[in-house]
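Yeah, one chain of the complex is gone here, protein chain that is, but the others are all in their spots.
Just so it is clear, A and B label the chains in written order, and each chain counts residues from 1 on its own.
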Amino acid sequence: MKSFTKYLLFKTKKRMEFINITEEVNQAIEDSKVKEGLCHVNAMHITSGVYINDAENGLIEDIKEWLETLAPSGKDYKHHLTGEDNGDAHLKRMIIGHEVTIPITNGKADFGPWEEVYYAEFDGKRDKRVIIKIIGE
Amino acid sequence: MKSFTKYLLFKTKKRMEFINITEEVNQAIEDSKVKEGLCHVNAMHITSGVYINDAENGLIEDIKEWLETLAPSGKDYKHHLTGEDNGDAHLKRMIIGHEVTIPITNGKADFGPWEEVYYAEFDGKRDKRVIIKIIGE
Partner (left out) sequence: MKSFTKYLLFKTKKRMEFINITEEVNQAIEDSKVKEGLCHVNAMHITSGVYINDAENGLIEDIKEWLETLAPSGKDYKHHLTGEDNGDAHLKRMIIGHEVTIPITNGKADFGPWEEVYYAEFDGKRDKRVIIKIIGE
């Protein structure tokens, strides 16, 4: 069994920002030399997520507006009694999910059409990391 | 390490339709000859999902109605400026999730009681695929 680990670093300029990391995922799979296996991609912070969806700017705006409706910022979350102001970020990332697993077939990410991997930042302007962990052979 | 890959094909008659794929998953695990490992099941399209829940028709209707409340169809999504009309499908699948991982123990899916695997189509009448990727030994 082979394994491979890579960390991606982020410090977004905006509080909420989505970044396409498909190329980094594909590169990690190539570097791992794994031909058949699983590639796990995981936001290592509790106010950000990783998801797979379309690389279409209109949809990305739709997702952001939709998340704001379902988990609004600016509310009196109990979490804010700690001094934090990011209660909504914790909730938004729970809808989006914080991890994806991508099957590897014949040495490549076995994506369907239009599948793109995104890092979703909900409490930016801070140092954040994503881990890519690949196992297989 | 063993690995095994299988694709399931779908073309639903309705726009939104949920299909029980538990038997196909169990068959893939048997065919893989893996005794201990992980079985990853993944909708390869960005307007469909895969989830685990009850095979109870009332609940399935509840889930559909609930998703329609949280991510309504017929809204003016920005995504529709591309000519598409499936903005809601992209969002519905984000709530449901697009992938599950099933542990394999003693050569069988290690399901708890009532766990059934579903393919959830939100933009049907098109050719779609699910990938089953199994690794283990």
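In this text, contacts are C-beta pairs under 8 Å (C-beta built on N, C-alpha and C of every residue); 3 or more make two chains touch, one makes a residue touch a chain.
It should be emphasised that the depicted structure is a prediction, and the values quoted were computed from it without experimental measurement.
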Quiz item: Which is it among B:52, B:89 or B:131 that touches the chain not included here?
Solution: B:52
Exercise. Please give every residue of chain A in contact with the chain that is not shown.
Key: 1, 3, 5, 38, 40, 42-46, 70-71, 77-82, 87, 90-91, 93-95, 97-99, 101, 129, 131, 133, 135
Quiz item: What residues on chain B make contact with the chain left out of this view?
Solution: 1, 36-38, 51-54, 56-59, 61-63, 66, 70, 95-97, 100-105, 110-115, 135-137
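Criterion: only the chains that are shown with their structure count from here on.
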Exercise. Determine the centre-to-centre distance between chain A and chain B, using the mean Cα coordinates as centres, and give it in whole Å.
Key: 20
